[in-house]
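What follows is a set of notes on a single structure, which appears directly below.
With one protein chain held back, the other chains of the complex are shown just where they sit.
== chain A ==
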Amino acid sequence: MEEENQNSKSNRTNCSSSMSDVVLGCVMPYIHDPRDRDAVSLVCRRWYELDALTRKHITIAFCYTTSPDRLRRRFKHLESLKLKGKPRAAMFNLIPEDWGGFVTPWVNEIAESFNCLKSLHFRRMIVTDSDLEVLAKSRGRVLQVFKLDKCSGFSTDGLLHVGRLCRQLRTLFLEESSILEKDGYWLHELALNNTVLETLNLYMTDLNKVRFEDLELIAKNCRNLVSVKISDCEILDLVRFFHTAAALEEFCGGSFNDMPDKYSAVTFPQKLCRLGLTYMGKNEMPIVFPFASLLKKLDLLYALLDTEDHCLLIQKCFNLEVLETRNVIGDRGLEVLASSCRRLKRLRIELGADAQGMEDEEGVVSQRGLIALAQGCLELEYMAVYVSDITNVALEHIGAHLRNLNDFRLVLLDREERITDLPLDNGVRSLLRQCKKLRRFALYLRPGGLTDVGLGYIGQYSINVRWMLLRYVGESDEGLLEFSKGCPSLQKLEMRGCCFTESALARAVMQLTSLRYLWVQGYRASSSNPGRDLSAMVRPFWNIELIPPRKVVVVNQVGEDVVVEQPAHILAYYSLAGPRTDFPNSVVPLDLVGLVAT
């Protein structure tokens, strides 16, 4: 031991620590936080190498920031990888489908070199059947966790390889992926070959050809099955499945197509505490009542309940920790939530239908609901709401009571012509000042929602915020420049509908010290030469791309197909891999160096 100590000491020229490699090797595996690991790897060469040998998981927040080759060279023994591709806006139909984020080069490298890889998570990326085949054949035997999260480009043929060859899979996650469904054989293969499955997620995939008999078989063979989320499948067909899956704690999906009284015969597994039943209406709701008090998580995003139904149900769920629903919950529902669910940690209120008659008229959320919520649910950590009206006082209440908030997102709808209390400068300042744990922050407003002063407040008081999404904030370039003097932790910034010029955007980028990723849609482009004024942010390792304006077909409020012209996007990010080489026609790399030279 002494000798070893002496040797390792002499090998280390920069390191002042007297810790031996052996000791370090014992300590290192306990360091998990990526920022700690990052710090460790910067101490000296030896520590860098040790980190590289022992790091178990890597998240590459944007796949074009590096290359498969670089990943292999540094972290050859990686056990778990998460890769993200398309900008977040892709979840809102704002990014061309073929934009990029292809997994193929990564899959090829994984097949070739990453022998220890057990867990793989692709998010918002393009995956082909061939990629799935390569992966299944090379790593199928060891893969335990496989997540295709909001991915596209593949079919059930590709999944067939997964079902057949990935027999050690504990988690198969396909939520919200766009999958071409040819048949349901792939699930049958999975049912035949797997006995260790714990999590199966086909939520919001529209995979309707899967057979409930295969689900029963999986429940029978996989005694550790804990979480199942599927697409539309008649609940009455799942009665036997529910009987067999004794360990089930989470279930989402299904659908109700028969007479309401038939569902009284459905019994759920005893440990079920996370639930979301699609198309559940007021008449079917009572089947949840017997175990409502056990529920920790409730997903009503895809249910057919009105405000009154929400009140009835939520009142019984006093152990609820997570609630996801649409704004039909209304202020009244939020008041019930605030008085009944004191343990609530996460609340997500999404936007329901706009069209007349499709949603409960009472289904609007405003400052009234938010104030009640702030006073009642003191343990809230995550809050995302779409509101029809807002006041500074409501935001001040949130700041005063919800000190545990780490993620806050507010969207002000365009429905009402008049908002009670704009601009929101003071409320925003109060919230940011007091919610010191805030890491993620989104503010989606309308013109007049936040002045330049208010935008400056965001810069000044968002000390720990790493990600921000802003729409219609500020009044002029001055506001943006003031904002960018602050935000010391801001790594990722997304903006829509700004009144800022290209040159202000570029200057702001240069001032934001932690910024590594910028996405903007809707800004004041240079009339003469679009993109030219972005030259202020040209710098080494900083890629700048443009998605030019394009015409898209969207469904408007009345449900008609309308052609809309979508404005240009700017996407800029740090990369060690140089500019992209796999552009589709819809994306244009900005050759600003060329522009500047002319």
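Just so we're on the same page, a contact is a pair of C-beta atoms (placed from the backbone, for glycine too) under 8 Å apart; a residue touches a chain by one contact, two chains touch by 3 or more; residues count from 1.
Basically, contacts and distances are computed from a predicted model.
Novice: Just by its UniProt name, which of "Protein TIFY", "COP9 signalosome complex subunit 6", "ALA-interacting subunit" or "Ribosome biogenesis protein BOP1 homolog" is the chain not shown in this complex?
Specialist: Options "Protein TIFY", "COP9 signalosome complex subunit 6", "ALA-interacting subunit" or "Ribosome biogenesis protein BOP1 homolog" considered; the missing chain's recorded name is "Protein TIFY".
Novice: Touch as defined at the start, partner being the missing chain; which of A:D129, A:D237 or A:E308 qualifies?
Specialist: Of the candidates A:D129, A:D237 or A:E308, A:D237 is in touch with the missing chain.
Novice: Among A:D33, A:D261 or A:E565, which residue is in touch with the absent chain?
Specialist: Of all options in A:D33, A:D261 or A:E565, contact with the hidden chain holds for A:E565.
Novice: Determine which one of A:N115, A:N208 or A:T513 touches the chain that has been left out.
Specialist: Result: among the candidates, A:N208 touches the missing chain.
Novice: Quickly run down the residues of chain A that touch the omitted chain.
Specialist: Contacting residues on chain A, toward the hidden partner: 89, 91-94, 176, 204, 206, 208-209, 211, 232-234, 237, 255, 257-258, 278-279, 301-302, 304, 326, 350-353, 358, 411, 413-414, 444, 447-448, 471, 496-497, 499, 521-522, 524, 555, 559, 564-567.
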